[in-house]
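Dropping the structure in here first, questions after.
On to chain A.
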Amino acid sequence: MAMRPPRLSARAVRKSFQATCAVDGVDLDLHAGEILALVGANGAGKSTLVKILCGAIAADDGQIAIDGRVVAFRAVADALAAGIAVAHQQVAIIPCLDGAENIMLGREPRRFGLIDQAALRRKAQALADRVGVAIDLARECGTLSLGETKILDILKAVAHDPAVLILDEPTASLSLAESRRLFTFLDELKARGLAILFISHHLNEVFAHCDRVAVLKDGRKVFDGSVAAATPADVVRLMVGRAIEDTKRESDGAAGDGDLALSLRGARVGRLAIPALDIRRGEIVGIAGVLGAGQTELLERLAGVPHGASAASVRLPGLARLPHSVAEAIAVGVYLVADNRIRKALFPGLDVQENLASGALGVLSRHLFMQPGAEAGAARDVIARLGIKCHGPRQDVMTLSGGNQQKVAFGRWLLRMARDLQAPPPLLLLDNPTEGVDVGAKAEIYALIHDFARKGAAVLVASAEFAELLALCDRVHCIAHHQLGAARPCAGLTEDRLLLEVA
Partner candidate 1 sequence: MENDTQIPDFASRRALLQGLGLGAAALAGPKLAQFALGSTPARAAEGKPVKLAVVAQQMAAQSDQRAWAGFQQWLKTTGLDKTWQVTQTDAKGDPGALVSQIEDAITAKSDAIMVLFGTLTAAHSALADLERSKIPFFSLDSGWQAPALADITSNNWVMGGAFGQYMVERLLADGKQKANICAIIANFHHGTRKRGKVMKAILGENEWISLKAERVIQYQGFFETTQNAVNDWLTRFGDELDAIWCPWDEPAMAAAEVIQAHKLEHKVFVVGCDGHPTALERMRNPDYPLVATCAQAFELWGAYGGWMVNEIVGKGRSAKEVVPVPTVDFPAPLLVKGVNIPPAGKPTYDATDLYYIYRDRAVAGMKG
Partner candidate 2 sequence: MSTSDTEVPQALADAEGARVANFLACYGTVLAAVAIFIAFSLASNRFVSAANLGNILVQISVLMVVSSGLTVAVASGEFDLSVGEVAGLSGVLAAGMMVWAKLPVALAILAPVACGTAIGLVNGFLVTRLRIPSLIATLAMGPIALGANYAYDGGDSIYATFPESFYYIATGRLFGIIPVPIVIALVVVAVFYVLLNRTRIGRAIVATGANIQAARLSGIAVDRCRVLALALSAFGAAMGGIMLTARLGTGQPGAGEPYLLDSLTAVFLGMTAFKPGRATVQGTLVGVVIIGMLDNGLNLLGAPFYLQNEVRGVVMIAAVSLAVLRGEIRFF
C-alpha cells in the first residue's frame, strides 16, 4: 500500500515576535478525512501557527508542504489558492446580507458586469445541499441564530473547495446544542475527504469528535496522537504543565443556610418567565440555557439595566423592587460581571488601574476629586490578590491575555467591595464568566468564585458551558420554553441531563 503524503505538512516551523518565540520548531501532519484537534493554553502559539499556515504571517524558519509539494505563502490569497481555507473565531458574516450572498461574498458570479443573482443563489444552494446544510439561504443573516451564522461562516470557507479547512475555536460562542449540530456538519465534511484542523478550548468536544489531538505548550508540540491514546486529564496536564485539581464544588454544608440575598417570584424579563428564583448568602446558583435564552437580560435587569420587566415580588437587601438604575443596584450590593468583556466590561485604551477603579469612582474620590494614592493602592492590592499578570498598573488593559482581562473585569467589583466599607454583602451576577479563557486561568477564576461564596457572597452564574455550571454551582436552574425551571442540586447532574432539559 503506497503511503499517500499528508494533505498538509509543516516541518520545524518557527516564528518569533521580538523577545518571545511564539512557535518553536513545530511539526504537524494533517491527512485527508481526519479532524486534528490543536489545543493549548492561551499564548501557547496556536493562533500564530494558524496564521502561518494560512499565509497571514510568514514563518522565520521551517517549511510547509501540500500533498508533498513545498509551498511558500506571501499572502492569505496564496494559501487559499493552494487549498487552505480558514474560518476565524470572529464570525465574518455580514448581518444585512442573506445567506447566499454571504457565502459567495467577493466571488459573486457576474453577467454583463453585474451580479448574476440567479447564478449566485444556485451556486450557494448547491454547495449547501452537497454538505447537507438545511439553513434557509434567502434569510437575512442578522435574523439567524449564532450557531447558524457559524455554520454559514464555515460554509463560506468551504465554498473555496479547499483541501484543508482550519477552524479557529468554532464553538467558542455556541451553546452545546448548537455545537453538536456543528459537529454533525463537520463529520459530513470529513466524510467528503476534507482535512480539518480544529482549534478549541473545550477538551470534551475534542475527545468526542476529533480523531487526533496535538498539544502545544510554549510554542512547542508536546503531544500528538490519537484521542484514544490519551485522556482529557493527560492533555490538561500537558497544556498547563501541572495537574488541575478537580474543581468540582464541595458542598461544605454551609451553602444554602445563609440569609436570602435575592428572592424573585412571578417575574418576567423580556420573554423569559421566572416563577421563582432564590439565592442565599454563600450559595452559587447556576442558570443553564442556550445562548440568547434570556439569561443575559435577566442578569442585566437584576443589575439595574432598564430592560422591560415585571415581578410579583422582589426581595433584594434593602430593596423590595427591581433596581431602577445600575447605580442603585451597586448601592445595594448587586454587581454584574457582564458577558463579552470587550464590549461590556473593559475600557480599551485605559490602563489596568483605571479599569479596576471604574466601578468605584465614588469610593475612590473625595469632594469630587479622585484620590490618586488611594486609587493606586487599591489597584495594586487587587492585582496582587487576583494574580493579574501585567507589567504594572499602568499597562493598557487590551494588551493583557484573555484570562487576565477577565480577572480585571472581576477585579473591578473586588476593588469596590474591598474599599467601600459601607458596602452591603454582595450579590454577584456572572454572565459566561470564562468566555475565551484558557484552562489554567479558568481554574483560577473558579477558585476565585468559590472564594467569594465562602466569604458570604451570593453568586448567580449563567453559562452556556454546562460543565462549568456543574463545577461551580450548588444548584442550577434550566431555561426551557422561555421559562426558568425549578432549581435542582448539582450533585448527581450530568452535562447530558442539562442538555436535555434546555433542548
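Heads up, the rule we're going with is that a contact is a pair of C-beta atoms (placed from the backbone, for glycine too) under 8 Å apart; a residue touches a chain by one contact, two chains touch by 3 or more; residues count from 1.
The candidate set was assembled so that all candidates are chains of the complex that A comes from, given by their letters.
Here the structure is a predicted model, which means the values were calculated and not measured.
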item: Among 1 or 2, touch partner of chain A in the complex; value: 2
item: Residue ranges of chain A in contact with candidate 2 within the complex; value: 16-21, 300, 303-305, 325-327, 329-330, 336, 338, 343-350, 354, 357-359, 361-362, 365, 368-370, 372, 412
